[in-house]
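Missing here is one protein chain; the remaining ones are kept as they sit in the complex.
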Amino acid sequence: MKIWFSFIEGIRNIKRAKLASTITITSVAFAHLLIGVFLLFSVNINQIIGDVRSKIELEVFLEADLSVKSGRSVEKKIIGLEGVKDVKYISKEDAAKRFQEEFGRNIYEVLTFNPLPSSCTVKVKKGYRNYSFIKKLSTEIGRIDGVDEVKYQKQILSLIDRYITIVYAIAAAAGIILIIIAIVLLYNTIRLTIYGRKDLIDIMKLVGATKTMIKRPFIVEGFVEGLFGALIASVILYGSILLIKRYIYPYVVNAVEIYIILLISGATIGIIASGMSLVRHLKEI
Amino acid sequence: MKIWFSFIEGIRNIKRAKLASTITITSVAFAHLLIGVFLLFSVNINQIIGDVRSKIELEVFLEADLSVKSGRSVEKKIIGLEGVKDVKYISKEDAAKRFQEEFGRNIYEVLTFNPLPSSCTVKVKKGYRNYSFIKKLSTEIGRIDGVDEVKYQKQILSLIDRYITIVYAIAAAAGIILIIIAIVLLYNTIRLTIYGRKDLIDIMKLVGATKTMIKRPFIVEGFVEGLFGALIASVILYGSILLIKRYIYPYVVNAVEIYIILLISGATIGIIASGMSLVRHLKEI
Amino acid sequence: MIEFYNVNLDINRVGILRNISFRIVKGEFTFLIGPSGAGKSSIIRMIYMDVFPISGMVVVDRYSSAKIRRREISMLRRKIGVIFQDFKLLTDRSVFDNVAFSLHVVGERNKEIKRRVLKVLAEVNLSHKRNQYPDELSGGEKQRVAIARAIVNNPIIVLADEPTGNLDYASSVEIMNILERINKQGTAVLMATHDAALLKKYSHRQISIDQGVLNKK
Partner (left out) sequence: MIEFYNVNLDINRVGILRNISFRIVKGEFTFLIGPSGAGKSSIIRMIYMDVFPISGMVVVDRYSSAKIRRREISMLRRKIGVIFQDFKLLTDRSVFDNVAFSLHVVGERNKEIKRRVLKVLAEVNLSHKRNQYPDELSGGEKQRVAIARAIVNNPIIVLADEPTGNLDYASSVEIMNILERINKQGTAVLMATHDAALLKKYSHRQISIDQGVLNKK
């Protein structure tokens, strides 16, 4: 049998068994919609948590009468610590300016002296933005000469860190369950559609078609239907994300990688499910 | 046709088409596993957020020299406010005792006087534990005579409230998509299994069976398979929850209602999907 | 009992039968003959109301093709025993259950079903195969199951579409004897056949068609 005939047959089979191919494509589309929603959900949750974490900073208040020079030296010491991304030194004068900006009044008009301490704002590198590290860092900074007090958003951090592992664990479990379910349901669907053509397969065997000849068009069919189903899911997801971005939540994240994953997964599952179903039906002779 | 014959036929059909019924039961089970995981996930996330919220309380510091009598009157005024669940008055003496408990030293040994202010701890009723209400409540309490300062966990609250709507919206959307997907996939599966028996249905029509006679056994079959699939999903979920409770996260919440929902859903979807598929196949004559 | 009035039949816009009129009365035995593709099976399908004329009218028992309703089609079919040319057996149940199905459809009691099915299986010489499935039968055996199912119900009409196509001469004569016997009991029989030997042996009335039109004799 010529190979191109197998390809043409595969495409024709999609038309021949309209109900079966419609159902397969719908199933692939829905299953991938599910996986896609899950992936986008994860990416966005991750993004939100990352956002919150990136806003975490330590405020280091220096001793009230520390000179600018000593302050700068504290700044340098902090920069030298592990995990510190950058440090911003705020002198007493800077603090006074900020006060003016925030409250609209010059502090020297209110009081005769400037009671605001100089301080440093410390940002932490990406991988270090967790409670236990920042706690350690804060005591370390606290021990530096000239530092009066270190403050940071303890509560938010400990909250995120307490529940994050649970959330990730549940999400991973849900993700795995989801993918297994998608595969099993698709496999079942394709198996049923192929089972529905069992008689035809048997007849082909009887007129001298080899296994490969029978298989190839089904594999082509599985590939095309899988890809097409995943494409439909991708289009729906992409459209939804655009709508959500526009009308509901403008910061929603869209990742091209997800659509590539979906398309590859659709085609692969289509091929694998067809192949596996056929193995069962072709077992005898 | 006798009705009991329809029932017996329905049960027998499950055995006659082993592949189809196995696949249907698997599909129902997996789809309901999905729905079940989602429901349990939601219930637990809700529980966690509820836990965090239930720990929210306002600390109301009273003016330094306020008498116990005036303090008690402030307490009464706060109790009278909308949304307040209960108020605990902590006198200067109580505060001193607490200091002793926490730091292990009598404050009068350290200082000659008690600098700790008296205060009230305010708990908020269930429906009111959100940022905007608590903010309002705090200013309201702040205006009461004798109140010096009101503190509460602003950051956690605003964090939860900022993202909660998004999380709920996404969860609801995901839930709806999930249920639609489960129904469509199941409907497709059952439709394919019934399509596989199209020839048999046609023959039955030709020997004089009415629509009802043909339908009834399939409905029975759908009911039994749906219920059985949902049962399998429930058992798997229940077992998983027990394992999670034991080895991973002891505070995981298990809700009996979920299993009841799953069983009803399984049986209903089984019946509806069979019924709908049949309508299509029985349309002609 | 069976009346065709100027019947024209198209399927998928292809003309199959043209201007067919004939009448079969109660208790008559009639052969339907004609070459392959003439339209014999189509005439039989019109009698059990599987296809409908585009013009003209088919009247069977007291039902007319012009106004029969769905439920009535089922009722009519229960009174007609059809031996289909391609057997149309339920492949997912045994020989016994295939034959019993017609009786379950009319709500017969279980004990009675058992008695009648066994009796009719004995008549077509298939008692020993009653627990086998259609796929496990030879061509002639399948045909005999189809015959058993058609007559188990004491129908008022038996439509037999080449009931002996897969049977040797001896078996064919046995089947003819069964059909003749139920015909004697008042059942009308319409039998499409090619079997020249049978046509020679039995001198029943013959309706002959060719390319969709009735042959006048």
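Going by the order they are written in, the chains are A, B and C; count residues from 1 in each one.
Basically, a residue touches a chain if its C-beta (ideal position, glycine included) is under 8 Å from a C-beta of that chain, and two chains touch if they have at least 3 such contacts.
Quantities reported herein were computed from a predicted structural model and do not represent experimental measurements.
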item: Omitted chain - touching chains that are shown; value: A, C
item: Hidden-chain contact residue, picked from the options C:Arg18, C:Lys79 or C:His194; value: C:His194
item: Contact partner of the left-out chain, one of C:Ala148, C:Leu167, C:Ile182 or C:Leu214; value: C:Leu167
item: Those residues of chain C which, in the complete complex, touch the missing chain; value: 11-12, 34-37, 40-41, 85-86, 136, 138-141, 143-144, 161-162, 165-172, 194, 196-197
item: Touching residues (missing chain, whole complex) on chain A; value: 1-2, 5, 16-17, 197, 199-200, 203-211, 213, 285
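Quick note on the criterion: only the chains that are shown with their structure count from here on.
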item: Per-chain CA centroid nearest to the all-protein CA mean; value: B
item: Farthest chain relative to chain C (centres taken as mean CA coordinates); value: A
item: Approximate Å spacing (C-alpha centroids) for the pair chain A, chain B; value: 24
item: Where chain A and chain C are represented by their mean Cα positions, the distance between them in whole Å; value: 66
item: Separation of mean Cα positions, chain C and chain B [Å, integer]; value: 62
